[in-house]
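Single-structure report; data block below.
Missing here is one protein chain; the remaining ones are kept as they sit in the complex.
Moving on, here comes chain A:
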Amino acid sequence: MNIRSFWFGATLATLVLPLPAFAESIQAMLYKNPQCSCCEGYAAYLRRYGFTVDVKPTNDLAEISSKAGVPEKFQGCHTMFVDGYVIDGHVPVNTIRKLLSERPAIAGITLPGMPWGSPGMTGFKHGPLHDLRGHQGWRAAKGLLHGMRKGMLVIGSLQPRAK
């Protein structure tokens, strides 16, 4: 992805995020479809891991997501802004922490398609969430973030793995 989308995401996050009340608590603003219940499950999951999550229902999710730099085909069911990054879909908490500690020059991470067993979703995981390397121009790197250029890290699976 490009610098513009990265910076747009950063600006938006700055606008909507209150200053952190506690240094150790990660502040997040999560925009969700008003009729999607699994997004609440994801917010609850993040809170269990010490995040402070502000949930805001919106019918403009597609606009928010694409303006933040998430390509249409990789849009998740909710869009969250954390410390200048966009997190789209059910991204695991460890991945977010790694992102925030390493601070790579990317716009954010998306995990589209609501895979079963991903955080906040019901069902069993069919296998590890894997990167979608090879999807036209979207770079996903081994070890998640190492060596990323500016862009959107796409992880997860659009299809269930064979049992």
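Keep this in mind: contacts are C-beta pairs under 8 Å (C-beta built on N, C-alpha and C of every residue); 3 or more make two chains touch, one makes a residue touch a chain; residues count from 1.
Keep this in mind: contacts and distances are computed from a predicted model.
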| item | value |
| --- | --- |
| Chain left out of the displayed complex - its UniProt protein name, from "Cytochrome c-type biogenesis protein CcmE", "Copper oxidase", "ABC transporter permease" or "Polyamine aminopropyltransferase" | "Copper oxidase" |
| Touching residues on chain A - with respect to the absent chain | 33-38, 56-63, 65-66, 72-73, 75-77, 112-116, 122-123, 159-160 |
